[in-house]
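Missing here: one protein chain of the complex. Every other protein chain is in place.
After this line comes chain A, so read on.
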């Protein structure tokens, strides 16, 4: 089976690891080979959390620079920072809702302009899908469902070897029951936004 490499970057607390768990569970249910790894550690306290998912016949659980087929960025500036993982064929999905790092608040560095971020990514990679996942999550009924919106968008690209239904089933199995409905709604909204 062909190898598909997916990088997810987020800020601690955005639900990146839960999104990875959903993808992993969907892969298990669909009998798609998958290996995942995550970097957090000290970064849990408001730092960057990166996960790598490798689908198909490869053994390595991590992704080298330039080798991601897809990048899903939960935060625009972090997506830009992760661009070194991408190449000219990479599809990038970003959430346009910015989270200013504290360093910017205290005047150490300037948060890049949102339009510049999108222009730069679009000019270097094969495809850029941007959506305001925070707004869509709110619309679905839970601000914390940003991760599910982005999973929906990812699913709409048809780039990962997992179908829509298996992802929905995995959301039901992995996320908390009380949020299942809003999570699925968020997933739908993300799918629609990415196909629009």
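Quick notes on this one:
Heads up, the rule we're going with is that contacts are C-beta pairs under 8 Å (C-beta built on N, C-alpha and C of every residue); 3 or more make two chains touch, one makes a residue touch a chain; residues count from 1.
What we mean here is this: contacts and distances are computed from a predicted model.
Per the UniProt record, the absent chain's protein name among "UvrD-helicase domain-containing protein", "LutB/LldF family L-lactate oxidation iron-sulfur protein", "Indolepyruvate oxidoreductase subunit IorA" or "ABC transporter permease" is "Indolepyruvate oxidoreductase subunit IorA". When the omitted chain is restored, the residue from A:18, A:34, A:153 or A:184 that touches it is A:34.
Within the entire complex, the positions of chain A that touch the omitted partner chain are 11-12, 20-21, 24-25, 27-28, 33-48, 58-67, 77-78, 80-81, 83-84, 86-88, 100-112, 116, 120, 124-125.
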